[in-house]
Each structure stands twice: as C-alpha cells, then as structure tokens.
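What you see is the complex with one protein chain gone and the rest in place.
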Amino acid sequence: MIASVSLVIGIPFAAALVMTLIPSYRLSAFGNVLAMGATFAAGLSLLGVTQEAGTYFIIDDVNILFVILNTLVGFTTSVFSASYIGHEIETGRLTPLFVRFYHAMFLAMMGAMNLALTANNIGLLWVGLELATLITVVMVGIYRTPAAIEAAWKYFILGSVGISLAFFGTILIYLAGQAALGEGMPAMTWSLLQANAAKLDASLLNLAFIFLLIGYGTKVGLAPLHAWLPDAHAEGPTPISAVLSGLLLNVALYALLRFKMIVAAHPAAIDPGPVMIVMGLISLIFAAFMLYQRRDIKRLFAYSSIEHMGLIVFAFGMGGMLANFAGLLHMAIHSLTKSAIFFTVGHVAQAKETQRIADIRGLSVSHPALAIGLAAGVFAISGLPPFGAFMSEFLIVTTTFARSPWLALFPVFGLLIAFGAMLLRLQDMLFGEPVGPSHRVKASSLPLVLHLGLVLIAGLYLPPHLAGWLERASELLK
Amino acid sequence: MSPEMATPLLAAIIGAIAIYGLAALLAGAIGGRALALVYPTAIAGAALAAGGDLAALVGQSDAMLQLPMGLPATGLHLRLDGLSAFFGLIVNVGVLAAAIYGLGLDREHGLNPRVEPFFALFAAAMNLVLIAADAFSFLFSWELMSLASWALVVARHDDADNRHAGHVYLVMAAMGTTALLFVFGGLAGIAGNYSFAAMREAHPSVTVVALVLTGTIVGAGSKAGLVPLHAWLPLAHPAAPSHVSALMSGVMTKVAIYGMIRIVFDLLGAPSWWWSLPFLLLGAASAVMGLLYAVLDRDLKRMLAYSTVENVGIISVGLGLALAFKSSGLDAAAAVATSAALLHSLNHSWFKSLLFLGAGAVLHGTGRRDFDGLGGLIHRLPVTAALWLVGVMSIAALPPFNGFVSEWLLFQAVLAGPQFPYPILRFLSPAVGAMLALAAALAAACFVRAYGTVFLGRPRSPAAAVAREANRPQLAAMGLLAVLCLFGGLFSVFTIALIQPLLVQYAGMPMASAGAGPTFFSLVAISAARSTYDAPIIALFLIVSGTVTTMAVHRLAARRTRRSAAWDCGFPDASPATQYTASSFAQPLRRVYGTAMFGSSERVDMPEPGDLRPARLDVRFVDYVWQGLHAAPAGMVLSLSEWLNRLQFLSIRRYLMLMFSALIVLLLIAAVWF
Amino acid sequence: MGNTLILLVGQGIQMFLVILVAPAVTGIVRRVKARFMRRRGSPIAQPYRDLLKLLRKEAVVAGNASWLFRAAPYAILAFTWVAAALVPTFASGLMFNWAADAVALVALLGAARAILALAGMDVGTSFGGIGASREMMIATLAEPAMLLVLLTMALTAHTTRLPEIADYFIGAPITVRVSLALALAALTMVALAENARIPVDNPATHLELTMVHEAMVLEYSGRHLAVIELAAQLKLVLYISLIASLFLPFGMAPATAGVVAWIAGAATYLAKLVFAAVLLGVWEVSIAKMRIFRVSEFLGGAFVFAFLAILLAFLTGEVTR
Partner (left out) sequence: MNYAYNVSHLLAGLMLVASFALLYQDRIFAVLNTFAAQAMLLAMSVGWEGWSQGRPNLYITAAIALILKGIVIPVALHRMIVRLGIHRDVEQVLNVGKTLLIGLALTALSLLLVLKVTAAAQNFTREGLALALAIILLGLLMMITRRNAVTQIVGFMSLENGLILAATGARGMPLVVEVSVAFSVLIALFVFAVFVFRIRERFDSVDIDALEQVRGDRK
C-alpha cells in the first residue's frame, strides 16, 4: 500500500520540482501531462492493493474513489491546460515565467490533495488540504489583474481563517483522542479514532465538529462561508477553476466526511446529520437564487458548484445507504461534469474573448460543437438524463421523500430554482444571432468528451464493480 | 397474471426504439445528408413499433425483460403489457404520421439539423417511457422525452418567444419530474424498491397515497396540461415545427395520461372514492378553461394547444369517473368511464395530430398562423381544407366522427352517477356533466371559428391569397389521420375490442362486446336496453338522406347556377378587412364568458367628429393562472435573488462576519443544547 | 323478419312524415301570428309554395363561394332529417330508433348547426360572420342546457334511448316532479333559441343588428335556400316532437301495434304538432325580441334550469335503481 500511496503523492511533488527548472512552456506542459498521467496510473494501482490503515496513510473504499477521481480529473485537466495555457501565452495574458510556476504549482497542488486524501493522520490531512488551498490562492491570482488579486486576497483571508478554525477543531479531536488513546500519534490517527469513537468524550467531539464544519466547510464552499469561491473561480485561469470545483471542494468534503464518521460513530455525540442537512440546504437554495443575477459565465458555474456541494452535503446529512450512495455518486459526477463545463467555458471564453454572458450569443450558430458541449454540460449538471447526475438526484430526492416527505421539498425547491436560472443563461448563450468576436477553438476538446462520455455512461450503466464499491463506501460512511 | 420473459413483440418495440435512437445518433453525429435518413427510418421504426403494439394488444401478450442497466440495485425493467401497448399504438401512429409529414417538410424546406435528430430521439423516448417498468427508467425516459421536445421547441431559436417558450416548458417539465420523483419515492418506500412489480406489492399509508396522488397530478398533470398547470403548453406546442407540435399535443400528452393511469390505476392499488376528486375537478376545469382560452385566442397553433388542454380535461374526467365507479363497486360504469378515457386518448391523438399537421400546411403555405392574416384557403389548399374539416368535425364531437364516440361514452358514464354511494360524488357528477356539455358546445364554436377564419371567406393577407397547397407526403400524413378519425368514429367496436383486456384489468369488467347491440357495429354502454349508438347506421342514414335530397332537388329543381358578387344585404364591400375576423367572431363569447374568467374589458377610443385619428377598440385580458402561478412566482424569485445578490458585493470584512456569525450561532446552539 | 319489415316501413313512414308536415307547421305558426295581428296572413300551404318557387329559380352563388357553400344545405338537411327521423313521433321503437340516443341527437343537431355556421362564413361577408358568431354563442348555452335536460329525462327513465324514455313516461304514473318541470322549461327555452324564434331571434326580419339565423343564410338563393328553409322547418318539427315525446308521450303507438294503432298515433301526433304550432304563434305575438346580449341571460336561465333539474334528479335519489 505504502508504495502506491507514496507514488500517488510523490510523483506530483517530484515533478513539481522538475517543472520549476524547465523554461519551455511546451515541454513543461508536456511534462505536466506526463506526470499527471503517471499519477493517474498510480491512483489506479490503488485498486489492486490491500486496503489497510497505517500510521500515516490509509486506503479504504471511501478514499480510493476520491483518489482515482482526483487523479483522473487532474490528468484530463492537465491535457486541457496544456492547450489552454498555450493560448493564454499567445494572447499575452501569461508570461513563460509564470507558466513555469503554473505547472509546478499545479503538480504540487495535486500532490497536496492526494496527500490529504490518503492521510490517516488528521494533522496530515489538515496539512495537505491547507497546502493545496494556499497553492490555489497563488494560482487564482496568477493573471495579476486587480480583479484577480482581489479574488486571491479574499480567498486567502477567508481560507486562512478557515484553516485556523479547522486546526482548532483538529486540536479538540486530538484532546478527545488523547484521553482515550494516550498521547502522541494514536490520538491523531483517524482509523484508531474512528474505531474507538465510542470511548471518546462526546461533548468534546461536538465542539470539535463545529469548528471542523466551519473550517472545512469554508473550503467546501458552504454558504455562508462561500464568499471566496465565486470570485476565485471567475478570476483564475480556467483549468484552475476546473480543478477547484472538480477536486478541491471534494477534498474538503472528504475531510468533513472523515470527521463526520468519527462523530457519528459515537452514540452520545450530536448527530451531524441535521447540521449538515441545514447547511447543505442553505447553500443549495442560496446558490440557486444567486444564479439568476450572474453575469460572468465562470461565476455562474461557480455558484452552481456551491449549489451542488450543498446537495451533496445534504445527502450525506440524510445518511443511510441510499443517500450516501447517491451523495458519493453525485460527488463523482459533479466533479467530472463541472470540470467538463469549465473546459467548455474556457473554450467559449477564448472563442468569444469574453466571460460576460451578455456578450455570448448564438453559440449554436457560430460554434455548434461548443454549444452542444455546453448544453450537454449544463443538462448533465442539472440532473437531466441521460447523464449520471439524474441517477444521483433521483436517489436523493426519492429516498428523502420516502423518509420525510416535507424535508424533500427543500432540495427540490432549490434544484428547480437553480435549473430555471441555468436554463435561462444557457438559452441566452446558445440561441439568437451571434454577436462579437468569434475565433476558432484551438484547445483540446478530448478531456471534455472524455468527461461527458463517462458521465453519460454513468447515467446509463454503472458497472456492478463500481456500484458495489460505491455501496461498500456508503456502508462505511453510514 | 405474471408476464412472460422477452417475447418477439417486446423485441420489436425495443428494436423500434433502437431504430429511432440510431437515427437520432447518426443524424446528430454526422449531420448533413444523414439527416435525410431520419424520417424514412422513423417511418420504418414507427411501423414496426405500431405493428408490435397492435399485435400485443390483440394477442393480449404481456412480456418483460430485465437488463443489468440503470439503477444498480434495481436494474432496468422493461415490460410490454396491454396498457403500454395501447399507448404505444397511440404514440407510434402519431410518429408515423408526423414522420410522413416530415418527409414532405424535408422535400420542401430542406434538412434541419435542429429538428431531425431530436425528432427521432423524441420518438424513442416516448416509446421508452411506455415500456419502462421501474421508477428510474420511467423517469429517465420521461425526462429524456422532455429534453428532446425542448430541443424541438427551440429549434427556431431566433424568435425570442420560442426561447421563452422553451424555458418555461423545460422548467415546468423539470418541476413535473421532481413531482414524479416524490411519487416514486413514496411508492418505493424507505427500502427503495424501485421496480414497478415491487411497488404493486407495497401498501402505502393514506398520507403517502395522498402525497402520491398530488405528485401525480402535478407531475403527469402538468405534462398533460391540466389546468392550472397548463401554462407551458400553449407556449411550447406552437413553437415547435408543426409535425412536432402534432406529436407534442397529440401524443406526448397521452404519454402523460399513461403515466397517470400507470401510477394511479396500477401501482397505487385499489382506489378509494376520494382519489377521483382531483381528476374530476381539475378535468372539468381544464375542459372549460381550455376552450375559453382557445376560443379567444388569435393564433391558430396556440388555439390548438389550448384545445388540447380541454381534451386532456375530458380524459381526466373519464379517469376520475372510472376511479369513482371502481371504488364504489360499480364495475360496469367504471368500464364505460375507462373506455371513454382511453378512447378519447386514442381519438384525440388522431384528430389533434391531423389539425396540427393541417395548421402546419397553412403555416408553410402562407407563412402565417395568426387568424388575422388568413382566410379563403379552401380555394388555395383544397385537400388540406377538406381533411381539416374532418379534424374539425372530430374534435367538435360531431357524429359520425371519432371524437363523438368518446364523448358519448363519457356522458353515459356520467349518467351512472346517481348510483354513487357518496353524496359528494353524486353532487359532482352532474356538475361535471354540465361542464362537459358546455365544453362540447364551446368546442364546436371554437372550431367553427377557426375553420371559418382560416379556410373560408376571403384572404386577409397577400400571403394567404397566394398560398400553396401542401405537398404529397404532407397530404398523405393528414389523409392517414383523417381516415383513422372516420374509422374510429364508425367502427368504434373495434377500438373497444382492443381495449377490453385493459378494461378487465383496470375497471374490473369489460364493455359489452361487439354484437351485443342491435347490429354488430352498435356501441353499447352498460346494457343494450340502456344506451346504444350506431355510427354506421347513422352514417348510412346521412348518406341516404343527403343523396335523396340532392337527387330530388336536382331532378325537380332548376339546375341553373349563376356566379355573382356577394349580396350582403346590398352592401358588399370589396375589402376583405370587412369580413368578420376571429376576434369579432369571439366577441359575443367574450362578453358572455370573458369578464368572469379573464377579467376581460374593452376600452373604446372614439375620436370627436372632425378628428382625423382612427377610432380604437382595445380588449384586455388577464390570464389569472399565468399571473398567479408563473408571473408572480417568477417575479418573487427574481426580486429575492436581487435582494440576496447583495451578498456578492460585500467587503471581505463582512464575509468574515458572516463566517464568524455562523460559528457563533453553532457554538451558541452547542452551549444551549448539549 | 316480419317485425323487422314492419319496423323498417314504420321508420320510412316517419322519415317522410316529418319532412312532409314540416312546412305546414311553419305555415300554421305564421298564420296564427298573422291572425293575432289582425292580418289575414298567408295560407297554411304557403311554405310549400315558397319552397317550390325557390326550387324553380336559378341559384345565385357568390363569386368566391367554395364547394362547402354549395354542399352545406344538403348536409344540413341530411343531419336534421336524420335527427328528426330518430325522435319518436307517432310510434316508438321503430327500426332505427336505437341508432342514436339522446346524446347523439344533440350531436346531430350540433353538426347541422356547425355546418350552417361554416356556410355562413364561407362567402366572407360581415353579415355571414355576425350570424355564425351569434349562432355559435347561443349554441354554447343552448346545447349544454338541452343535453342536461335530455340527461335528466334519461336518468329518470334509466335509459338514454328516446323511445324507451317515451315508453317510460307513458307507463309512469302522472305526477308533477320539480326536476321534470324545470327540464320542460329549459327545453322550451332552448327550442325557442334553436329555432330562431322570438325572443331570441325573429325569423321574419332582416334587421342587421339583431338577426342571427337569417344572417347566415343571407347569401343563399334558389334551390339552396329552399333546402335550408326546409331544414329549418324540419328542425322546428323535431323540437316539437321531442318535447311532445318526452313530456306529452300519450297516444304514441308501440312500433309493432299494427296499422290502426299507427294511424291513431299519427293522428295524435299531428294534433300535438298543430297545438304546439298554435301555442308558438301565440307566444311569438305576445312577446318582444331581446337584444342579442340579453340572449345570453335568457339562455343562461335555461342552463340553470337544466342544471337544477339534473342536480335534483341526481340528489333526490328517486332515480337510483
């Protein structure tokens, strides 16, 4: 296990170091793709290893899913990014020096996320997540426009406060563990904490969970802690937006879930469910309303990420086999779809030289392929068939309704409001007479096709292997 | 009665779906010349599927298939039973006609990559809904159906109205789907038994049943167009190309009806009397409201869409009565009501498709679909005019056409109402009957108005004066449907024979079989002594008396005929503008019904003598349903979003404050609670 | 087989009887009205002469009239005639009485009306449109009212077949039922409206602002007009027969009762027709025509009566088997 894990973490970090030395952006972009491909392969190799929990690292059904998703989207994003950044250099928005750091940081960020995902030590988890956050802060500000710096700064401040609160929560968990498991490492080892959860001090766990929820919830983008998210998505380079929405939010959610598992394993501790349900619903409904006022295409989809994170958190808050299954599925689908959407948005923004929705018109006339991609993405994310999110939303809504009918009205309300806004904007962009500049799209559309293809297949047919794996994971999350 | 495993018939349907799907895929992926393949392929698919459905109905076959797809724990269940086959027949005949018409469109207007692929997808999705036998695949294909038709609605995307229609449509469709999600959530229970077979075994509590019913009304009802959830329908149906409008209005609403029947009659178990209430009330309201909208509308295709609302109302009343009779143990009456609902579904799919295709011919011939720009087309489009007349007679429920058959059955069902053990139903059934009677009369007025303004009189615009007749495939498509309308009107015993197994299953007993009445073709409701209707005899009578009169008059009378200017009380005016328009035709009706229903008001601006400005008459309507259920909520969503949007522009300090407040609130909760 | 033949013959007799007496009934009404106005009036046979005169004249057809305009009179007559042939007149239970029940009867009349309205719109004049529009508006109130009345009767008699309803009322003890009284009132009002009689329409004028039926047939002349006139006269007979068979069914012969009974039935029937025609004449001279928009109130009243009738029939439970 250790070998695979260290590959998953090590390859990106090592490659990051190498990247800082390569001046040519073509070469570094290629190296980036190569390294991410290798990481993805290493991620896949985790499927074959025995699942076990070491002192520092753990591999179980839950995080294999996250790691593979992470490395896959990282890989495809690196492919997208290679062509995207090329275009940015041509238009002069980025200089080669920055690109060199860009690739290094991209890899380091991936490594940090993998670290967080495989960590069995709650301190290490924290370190990985925070490292990834800080790197993305820098990447968000990479264009150095006033708006980008503003966004990065906001992200930085809010992120740092989040970091601090999460750390305080981690201290509290340690204190709880220390009483039961003794001082030092064991009290920070997740698998031990979880196994002995019943022996921990319930009220300390409660307090810790509050801090962790606020701290990591900031990273997940739960309202009202979301403020950094839309701007960070909108002002950074599009590959970063894709990775932020597709991966970083997941990693933060993963951290939250791990702690939820500890707290939920203690019979006397608060039930994290209702808290997560409320937070999830607030995010979902709030983001849904916010969608109506968006004028920037990337901000639009950033709010949609908040919405979906809200839905996922709601699902995990509901708990139980079906809801957890749906939550995991939705999370995976959301990652794939949202990053695909950002790929398309990147293409669109480059083709139309703008991110303003009002300036993007008649895509279906001027760029039919892009229009189909965008429409497919929006429909996929809105939970329409034949895409995978339909299955997860189907499960979330039906199982919620079966358990408490009135509660089900809230997520459905949010989803419908959001769908109305998304469709409105989509139609605005697809139809009518094209206006403004119109370039040919040069960036690779392979990642887009791959993601949407996977999402489509997931909507039609979940291989029994994958389904069984999701089921075991949701069993663990129970 | 447990279904057999996969049979050739089910395979035929799946094959047809595959054909549709393949056509959509190829056309969508390749485009260009591949688009030309869509309609021929769809014709083949529709013929295959319709044949399969018919054979399944006649042979009473019941086949199922389970595939390891879809929801992992449940799998994909497909089942072709009588109900699926019956509605499959409706769908595929509609698709057949629309595809034949589409051939003509291709020939006339060239290929359209925004229409052809989605047409085939739409057809595939509708078929899939019908054979889906688990909640997931049902809703999957249901929503796919919405999505495909959305693409068709926005096919002519440069018109902002169409875009608006598409938006309203798909959002309403999504709302409907979520309502159905609730339905299946309730039926599946906590354990998540999503297959229909498992749902039939479950016995939900009264609360769940009430919620499921509500969800069905909202979900399937909005798709079908029940008032007050109909608002998307007059927007979306006319926006699509006409042969798609025909499918949406004539066929897709039937798929929604299928959904209602499947859920309420099949999955929900034995009915209670109160289940019928929403169907009766909303159905009656739809029947009358739909026509009042229609009769006041000034757009040909929108008028047709509104009339669909009416017909769906009639079907819903039929279903409501069926539930009421069934729960009261009056199986014979339930059979009459059920057959009324089913036959009206079938009949409406034929004549509404015919009317929409005809409207398409008018639209393509003249480029206009507003009543004020049409007129006199009976001279320019003689065949279309004749076929449309058949549609008009059918939809106005005039004998011997098919619309009357289902209307007649429905009145027979109403007449069994006094036997209800429940006072509310005893009160409701005559009220519903009165509403139906009113709707029938309004339908006649509405379609006389439409036919009169579009086809009769003199052209009101230059375009109408030089209109061209539809081409051969288009006429063939309309002709097919017109023949079916006549067939369904004359030989309803055959259509009844088709649905007998369904009646046994869902009403408890069959209708009187063919030959139970005075002649083989007599339609008998409940018993021959009670009510009979014999369309062939009446048709024979009509022909005989018509011929006798004509011959007598021609034998006895002067045969001279002279063409001359119109008399018009001595003041014939050359300008076609002096004709009665659709609006003027509707004026008496507006005065009688409009004030109460739409708050209609007139404002006359009469200039003083000597003033040269023209006099003006403005008529205003208020669409209360649109105001209350669409404009107002949309306004609220927008203003709320505007209010919340301030949160996007706060300073970092304030964002921190939000975060801090969230933390403090949680801490306070922890301090107080634990 | 013998019975079938008799029934068939009876049916044939009825068909020709109604069409033969139709102009006479109109003649009687006109005559009565004239007498009450202290005019001599035309002879009762005048409508026959008018028809023959029209038949002999050439037909003038407006320039842009379509085939529908020329075919409509025959279709209207056919629908009306078939309807009239199916209402029990002198005998009940004739050969094809079962072919159309009460509901179908209403629909047949509806078909005739719809075709008439279409014909009115065909030439494209303003008057044709006025007539068609008003006719259809009136129908939207009159037709449901009539249907409800017929349904009320059907409920009471447990059948929608008109001969059986008549038989039921022949056999039923003579009582006054509120629902039936309301039904009679409603049906009479509908009959007045449908036959373009005062107070809804005046068959004798061509005053632009008020005419309904005449406005629709304004463009007809010659043989077409003759056929239409005949259809209108036939419709009056039909309504009178309907009211008679439902509310005054006495004297009607069973279909297989034999020739003598038939003749007796026919005599009774003719007497009823004459009585009704006189009554109508009296009614028409003693009342003024309404403004067209008061008509909706008049017919709304009919609708309310009819609805109350059927409601009572449903709720009192007297009809429950």
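When the chains are written out, they are named A, B and C in that same order, and each has its own residue count from 1.
We adopt the following convention: contacts are C-beta pairs under 8 Å (C-beta built on N, C-alpha and C of every residue); 3 or more make two chains touch, one makes a residue touch a chain.
Note that this is a predicted model, so its numbers are computed, not measured.
Across the whole complex, the hidden chain's contacts among the shown chains comprise A, B.
Considering the whole complex, the residue from A:Glu90, A:Glu183 or A:Glu433 that touches the absent chain is A:Glu183. Across A:Thr20, A:Ser45 or A:Ser203, the single residue that touches the chain missing here is A:Ser203. Touch with the chain omitted from the figure is made, among A:Ser6, A:Thr91 or A:Ser164, by A:Ser164. Here one chain is not drawn; of A:Val18, A:Ile89 or A:Val127, the residue touching it is A:Val127. Although one chain is not displayed, chain B still touches it through residues 648-649, 651-654, 656-657, 660, 663-664, 667-668, 670-671, 674. Taking the whole complex into account, chain A touches the unshown chain at residues 121, 123-124, 126-127, 130, 134, 146-147, 149-151, 153, 156-157, 160-161, 163-165, 167-168, 171, 174-175, 178-179, 183-185, 187-188, 201, 203-204, 206-207, 230-231, 234-235, 293-296, 299, 356.
Here is the rule we go by: only the chains that are shown with their structure count from here on.
Viewed as a contact network, the protein chains form an open path, each link joining two chains that touch.
Put simply, the chain nearest the middle, going by average C-alpha positions, is B. Counting C-beta pairs in contact across A-B and across B-C shows that the higher total falls to B-C. Centroid analysis (C-alpha atoms only) places C farthest from chain A. Averaged C-alpha coordinates put the centre of chain A at 77 Å from the centre of chain C.
Between the Cα centres of chain A and chain B there is a gap of 43 Å. Each chain gets a centre from the mean of its Cα atoms; for chain B and chain C, those two points are 35 Å apart.
Remark: chain B residues 375-376, 378-379, 385, 389, 392-393, 396-399, 404, 407-408, 411-412, 414-415, 417-419, 423, 426-427, 429-431, 433-434, 437-438, 440-442, 444-445, 447-449, 451-453, 456-458, 517-518, 522, 528-534, 537-538, 541-543, 545-546, 549-550, 553, 556-558, 560-569, 572-573, 576, 578-581, 584-589, 591-592 touch chain C in the complex. By the touch criterion given at the top, residues 68-73, 114, 135-136, 139-141, 143-144, 147, 154, 157-158, 160, 163, 166-167, 170-171, 174-175, 178, 181-182, 184-186, 188-190, 192, 194, 207-208, 211, 637-638, 640-642, 644-645, 647-648, 650, 652, 655-656, 658-659, 661-663, 666-667, 670, 673-674 of chain B touch chain A in their complex. Looking at the complex, you find that chain C touches chain B at residues 15, 55-64, 66-68, 74-75, 77-79, 81-82, 85, 96, 98-101, 103-104, 107-108, 110-111, 113-114, 117-118, 120-130, 132-134, 136-137, 139-144, 147-148, 151, 154-155, 158-161, 164, 206, 208, 218-219, 221-223, 226-227, 292-293, 296, 300, 303, 306-307, 310-311, 313-315, 317, 319-321.
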